[in-house]
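The complex appears here without one of its protein chains, the remainder shown in place.
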Amino acid sequence: MSTPTQDRWSVDLNSDLGESYGAFSIGADTELFALISSANVACGFHGGDPRVIERTVAAAAAHGVAVGAHPGFLDLAGFGRRAIAATPDEVRTDTLYQLGALDAFCRVAGVRLQHVKAHGALYNVAVADPAIAGAIAAAVHAYDPSLIFLGQPGTALLAAGEAAGLPIAREGFADRAYNVNGTLVSRQLPGAVITDPEAAAARMVRLVTEGRLTTIDGQELRLEVDSICIHSDTPTAAAIAVAIRRHFTAAGITVRALRDR
Amino acid sequence: MSTPTQDRWSVDLNSDLGESYGAFSIGADTELFALISSANVACGFHGGDPRVIERTVAAAAAHGVAVGAHPGFLDLAGFGRRAIAATPDEVRTDTLYQLGALDAFCRVAGVRLQHVKAHGALYNVAVADPAIAGAIAAAVHAYDPSLIFLGQPGTALLAAGEAAGLPIAREGFADRAYNVNGTLVSRQLPGAVITDPEAAAARMVRLVTEGRLTTIDGQELRLEVDSICIHSDTPTAAAIAVAIRRHFTAAGITVRALRDR
Amino acid sequence: MSTPTQDRWSVDLNSDLGESYGAFSIGADTELFALISSANVACGFHGGDPRVIERTVAAAAAHGVAVGAHPGFLDLAGFGRRAIAATPDEVRTDTLYQLGALDAFCRVAGVRLQHVKAHGALYNVAVADPAIAGAIAAAVHAYDPSLIFLGQPGTALLAAGEAAGLPIAREGFADRAYNVNGTLVSRQLPGAVITDPEAAAARMVRLVTEGRLTTIDGQELRLEVDSICIHSDTPTAAAIAVAIRRHFTAAGITVRALRDR
Partner (left out) sequence: MSTPTQDRWSVDLNSDLGESYGAFSIGADTELFALISSANVACGFHGGDPRVIERTVAAAAAHGVAVGAHPGFLDLAGFGRRAIAATPDEVRTDTLYQLGALDAFCRVAGVRLQHVKAHGALYNVAVADPAIAGAIAAAVHAYDPSLIFLGQPGTALLAAGEAAGLPIAREGFADRAYNVNGTLVSRQLPGAVITDPEAAAARMVRLVTEGRLTTIDGQELRLEVDSICIHSDTPTAAAIAVAIRRHFTAAGITVRALRDR
């Protein structure tokens, strides 16, 4: 939630990082680390081998960026973007496995794990499926009930985190158009993705300072968020982050990790 | 080390368990859990998916069997039995990843991880390669310096654990013949594997009570061990464990996990 | 189709074989090879590594059993039993890859690939999804339009094979109860699985000789099949196959591979 305390406004910026795998590089990690406050770090199932994880946790620490776990479906070929009809028990145990694996690197690096955000298709399934959402939340709560559960407000995903008693954080999307009911416009539809950095940044300033967004059909949507997601896999990701930082500075918005808010 | 304290003698019995993977079952876990004191639990790289890990940790807890991590090379097709020319950095980070993943299930189950024993080809490479042995030990020490490092005495593997400042435990092999220098007779040679449960058990009684073994060529070998490994992948594994238990009871040897010795 | 030519009746018996993977053994291949006429051989994505494939093709040849490809989703952890939201293009190309890989072993062994049957979740998805069914059929047709496309009659799967111009074969299930509309009773419901070998065999005799089955609710279902599937992953699979063979001999039904009918 944007909190006008000592700062007038503050918000977290999150991005998916550490998704490279062995010789396969992906993402604009180097540029983004200087611009965000929370990194969702891949845990090995959709990307992120142990060397990448270690480097990513170290880079996050060096930049003062908080680390979150970014568990996904076990699907390297599909980059975790294809729903797998896994049972809740499979999702719960796969999540727990990934949390522990990532956290080993955090603990060794002296970094405290801040949050958990499901990746790709796991996120998308959990947004609509309370059983899968509950499985993720159960794994997180069992592992460490102080972990912040990050997701889209108004969804089964975030409701499950709340029901499990986890601290939750609500995220908005810098590069996506919204429907009037608060859902995202499908990527299949024209105008769904906002690629112009200036337009995206202006929308996010208004979201943080006024709690409002203009929807795809020109209506007003009230929305409160604690974090803004910058999708790292769009070519303009770094440009959007740069524009957001510039607009935020001008508007007096502080970028601050979830743990510091 | 066999400790004639309140018991005249005691020793740990360890076995590799939890190596099944999804629909693929392997090993005699059910029989062995009732007979051993320490389980080396597969961590997902050569066997052991998250459901198997959770069930195995729960079964260990139910049987009062201590849990150890059993990290291996990332080689499901080869069951971790083929050496991979990985760098020490790859071995260190792969080990750390596997430790954290397994430990997540231990922590959630309220089980304290007791020890680490490398699996298959990783063990065999580390026995002779100080850099790889050091990489495993470095991962274990960085993760938790109180973890017991289990391996064959007189090898680079155990030397690395000792050099890293880890508590070490020395293991002997119930079903393997020894050379006079303390190494195992190669499986290629006749007589290398001892499949007769009674013969194996009698050897282990003498090993624990006298610190001696008869080598393949009839000489005497002095050997002190803290744990006896029963290879779970031989058809007679459970029979050997049963015979050892019976002979041990008759000889006044207590079976006790490493943490309790 | 049961063909009362020189034999009064004949039918194919198919089973999923060659699903072991490295050290992980699964299935009753040895018993079943002596009893069936067509083997659906796993192609590496859900089970079946190259050594297993080579052994399985050789065993099929030695037993005079015809070889079919059994492509599945890339999901070793789930044994191909979990639907993956793959695109038709992904299914088509994954199927083509698996066909070529299996066929390499057939060609080297001098075995002509007879048929293709989708595995597990891929089969189940294709039964209801014409786009996925069409993707499988497109891969098969592109690879070799003389391959027999095996599936459940009355489904999108078999319709796609027919639409693609492939020779098709209709299969029935020895161990499953049917609804009156020809679909299988869900495994969640009581009575869905027929485990008694005698009962299963008697049903199959009637299916072949009369083209009729009694449904779960006691009605008559007319059904013509060219092949009977014996699920290899049920404990009674071999016993069911033995009973079927005995009943078939008594009833004058010949077991004959699809290519020979």
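Note that the chains take the letters A, B and C in the order they are written out, and that residue 1 is the start of every chain.
Convention: a contact is a pair of C-beta atoms (placed from the backbone, for glycine too) under 8 Å apart; a residue touches a chain by one contact, two chains touch by 3 or more.
These figures come from a predicted structure and were not determined experimentally.
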Shown chains touched by the chain that is not drawn here: A, B, C
Residue, one of B:G22, B:G78 or B:G134, that touches the chain absent here: B:G78
Per the touch definition above, residue among C:A61, C:A101 or C:L221 touching the missing chain: C:A101
Residue of C:D89, C:E210, C:E224 or C:D260 touching the missing chain in the full complex: C:D89
Touching residues (missing chain, whole complex) on subunit B: 74-75, 77-78, 82-86, 90, 121
Residues of subunit A (touch criterion as defined above) contacting the omitted chain: 20-26, 47, 49, 76-79, 81, 233
Hidden partner interface residues of subunit C, rising order: 44, 49-51, 53-54, 89-90, 93-94, 96-105, 107-108, 142-143
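What we mean here is this: only the chains that are shown with their structure count from here on.
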Distance from the mean Cα position of subunit B to that of subunit A, given in whole angstrom: 41
Where subunit C touches two or more other chains, by residue: 77-78
